[in-house]
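Subset of chains shown; positions unchanged.
Letters A and B mark the chains as written, and numbering starts fresh at 1 in each.
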Amino acid sequence: MREYNRLRTDLVIANRILAFEEVVDAYGHVSIRNPVNPNHFYMSHSVAPGMVTQEDIVEHDLEGRAVDGDTRPLYLERFIHAGVYAARPDVNSVVHAHAEAILPYGIATGTPLRPVIHSGSFIGPHVPVWNIADRFGDTNLLVTNMDQARDLAAALADNNVALMRGHGFVAAARSLIEVVRLSVYLPRNARVLTTALTLGGEITSLSEGEINQRNQEAYGPYSTATWRTWEHWANRCGCGHMVTRPENPGE
Amino acid sequence: MREYNRLRTDLVIANRILAFEEVVDAYGHVSIRNPVNPNHFYMSHSVAPGMVTQEDIVEHDLEGRAVDGDTRPLYLERFIHAGVYAARPDVNSVVHAHAEAILPYGIATGTPLRPVIHSGSFIGPHVPVWNIADRFGDTNLLVTNMDQARDLAAALADNNVALMRGHGFVAAARSLIEVVRLSVYLPRNARVLTTALTLGGEITSLSEGEINQRNQEAYGPYSTATWRTWEHWANRCGCGHMVTRPENPGE
């Protein structure tokens, strides 16, 4: 029971962080897989992330349906989360958002997005761009059913981030804290790469070896270094009092 | 009576949102057509949008004159609104502003402004640029009479947005909430397009089919998705307590 309450609180914190750090505005959402039942995940119903409270969290199944008879309107794009959880057993948390700095990389073909700063390493070496029009023609660009969601998840494959042309991105990670960190540093990495192009000359990206070196336990969600930023971001958005560090992170 | 009070409150919220989201500064204005008398519209007298209260709302006619004998100084450019309402019976709300990110598109001929992100779809497929100098020569660039306003409305034609060279933009929509949404996402769409140019290569815009798909009822002012951002923006600018969602949106 306490476990569930902590998960809900962490999810509220994540929503507020993403809003405060301008990864989401009224649109965009973050979810976490149910650790007890991996075929379910938790996410707010249709509320702006900056206003989400614990009472707004709804349990969804992997078809994007609310369970427990919840009838509140759900996010139109909840299918994105369902699709990723279904395809990727290693993923426990998902963000979909429209952070401004990454949007150019979804519409311009000249420069692929790639990690160029150490905090951007969590993006991974390859960022596919998924174009909903390729299979679904003219749509409202939203992922509003499982067919589209499965196609997006297939494009994501085993990467950490996929861009969605003219729309936004989906990010996946093994924990909530890690997907938030990835989502906050993703736009920063994009801005740095964009500016580097202005400077001209050759641009050095992180090597695959460097990316692998950074994808280690030292950067797990409860490591000293990672916890520092979670606590920092929670304080900035007024959620410092909600933060609790587990005594036994492995529990 | 309650209807009128709600309209005035909504207009106050719209003013505060546009100020907080930096679409307007001390200059720029938003209006709404009188639903009872379509030859009149409501707009503040000459007050900075971020300071507008219900008492500041003045009823104007389609020549830009205050009705009911109101003698407070009016916005110099109220004619823009009068001109658009006269030419476009389908329009119920108008914004004129000088949001910084769209200004380059009014003075540079190299890249036409066009929708490239899903939230920019409401811009529509074509954004004309109106140059006041074409017909009126050297002016102070402001639209200060009905002749100029009619010329601008003719340039707008049946589009949703027109840029005004060296000055700003006018946006028109079927409802207040929609014109605010359009006005907030217009600069974001402009920034994304500007940055995409830095990345180089071909840039994919929204297709006309995609724009049409998004221009549906699901995005009406009281739909779940649209209401979410209105509530979000109202909260950000300190007007959360003023928001009321109609029980019967069609009333």
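Miscellaneous remarks
Going forward, contacts are C-beta pairs under 8 Å (C-beta built on N, C-alpha and C of every residue); 3 or more make two chains touch, one makes a residue touch a chain.
Predicted, not measured: the structure shown is a model, and the values here were computed from it.
Whole-complex tally (this structure file, single sequence, 2 chains shown): 4 copies.
In the analysis below, only the chains that are shown with their structure count from here on.
Overlaying chain A onto chain B using CA atoms gives a rotation of 90 degrees, to the nearest 5. Per-chain Cα centroids separate chain A from chain B by 33 Å. Within the complex formed with chain A, the residues of chain B that make contact are 116-119, 121, 188, 191-193, 195-207, 209-210, 212-214, 216, 218, 224-225, 228-229, 231-233, 235-236. For chain A in complex with chain B, the residues that touch the partner chain are 25-27, 46-48, 50-51, 73, 76, 98, 100-101, 103-105, 107-111, 131, 133, 137-142, 165-168, 194, 197-198.
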